[in-house]
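Not every chain is included here, but those present sit where they belong.
Residue numbering begins at 1 within each chain, and the chains themselves are lettered A and B in the order written.
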Amino acid sequence: MTSTQVTLIQIDNYGPWTVTPEPRREVDLQTLQSRLYADLSQLVGNREGYVFFTRFDNMVAVTNGIDGDAHALIQESVGNRYPVTVSLGIAVDERPIAALGRASEYLQEAGSAQDKSRQEILEGETLPERERGEEDVHIAHFDVNDATGKYTDQLNAFDTFIHIEQGYAELMRYMRTAHDALSFFVGGDNVIAVCPSLSRADYHDAIDHVDEAVGVDLKVGAGRARTAHDAGMQAKHELEVCREEGTLVELAWE
Amino acid sequence: MTSTQVTLIQIDNYGPWTVTPEPRREVDLQTLQSRLYADLSQLVGNREGYVFFTRFDNMVAVTNGIDGDAHALIQESVGNRYPVTVSLGIAVDERPIAALGRASEYLQEAGSAQDKSRQEILEGETLPERERGEEDVHIAHFDVNDATGKYTDQLNAFDTFIHIEQGYAELMRYMRTAHDALSFFVGGDNVIAVCPSLSRADYHDAIDHVDEAVGVDLKVGAGRARTAHDAGMQAKHELEVCREEGTLVELAWE
């Protein structure tokens, strides 16, 4: 059984900040958003977690192993180096969507995302050390079969992108509805999902669904461990096994 | 009539690099991708262009005003500071999708995205100075009506994200099919589209379509100018007019 610790990272008052006193240069906003995400990726990743860019002003992280003090340090570091601050909500649940739901509520209870007086909130619950186990985090890493051969080297880059977006949108909705899982596009033709305990059959069903619904062929590797990093690295290796053996689903624990 | 100069930026041999000799840490790949995008945003933005992260290993830029030498400088700078290199294909067309198509072909003709020997290609055509005009680039900036009130402060962050993704996926397909336009999610609840000349009615149709198809309410500001930056900044200001006046479509030239 999984026990996913999820942190919602939300930039405080960002919408108003981007247009005050006047709309700011788009390329600077893009640079700021991307670098903030990159820094959070390092800060969280340095402690074995994963962060997903999601909407950039709202980012979702899997933070098993990262306690309240470490969250506070991350928040302080951002406040020292950026013209914006972040609020953090943390929660733990077997179902990832439920953990994210409670993490979101902690922030909503403290105030609106665009409330100038709501700043640097740090609320929630972390998974105590003694309750942690080897199957807490379940990560699946999907990619599109032969994306380079079928799409990148054949179609123009936007039509390739449309195909991959359709595949992602279908997968994200299906995994959320069927399994309470959270799925994130991470670049290229890759999607990483944070799941409760799923079986080989569950993964085959997901892949079949996306193929039938939008005609995009996926394969997947999955892993489970104490931390997002370890589970995710297992999943990457399983995906390599899929490539070598021509299979569609490989699980680290079978 | 528009004359859009589009550059496709593609990381050379990225897929294989990410798993050689073994799969690399996901957080490091995310950091690298995001920072490369941020740097390109600055390099291109410094000369009034826009870059969209798209798939991160393939990025789309609007580069009116940026000539071959300036493209070469950007390519060299990346090669000096990253463990990867980029290939650039450039093309100009009234229809943005056609420009991107030719830009993609320049790269495809040179070799596969995963061909180790294809490195740092720089091919294509730029818009000559004497042919440039004040209506070359047409940019539209969409956002979701009252996203914070309706979604961010009410739903958990992933269900908010799903709504925004659905709105984006619908809009991107519609704009590509109906108008040969390229649309990009840029964070928050914002989508920026690179279009040929469109009318007020065209924008109302797009907004109506997305509302009927997936129930997401959009508003839009549009601008047109010699460069992506100027057109985009006009579009941002028009979006502010929408906010102040409660309208759904505002155009800088009317």
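In this text, a residue touches a chain if its C-beta (ideal position, glycine included) is under 8 Å from a C-beta of that chain, and two chains touch if they have at least 3 such contacts.
Quick caveat: nothing in here was measured; it's all calculated off a predicted structure.
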Subunit count for the whole complex, all chains sharing one sequence, 2 displayed: 4
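Here is the rule we use: only the chains that are shown with their structure count from here on.
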Fitted rotation between chain A and its twin chain B in degrees, CA, nearest 5: 180
Distance from chain B to chain A - Cα centre to Cα centre, in angstrom: 22
List of chain A residues in touch with chain B within their complex: 8, 10, 14-15, 19, 23, 25-31, 33-35, 37-38, 41-42, 44-46, 49-51, 53-58, 60, 97, 100-101, 103-105, 108, 112-114, 148, 152-162, 164-166, 168-169, 172-173, 176, 182, 186-189, 192, 229, 232-233, 236-237, 240
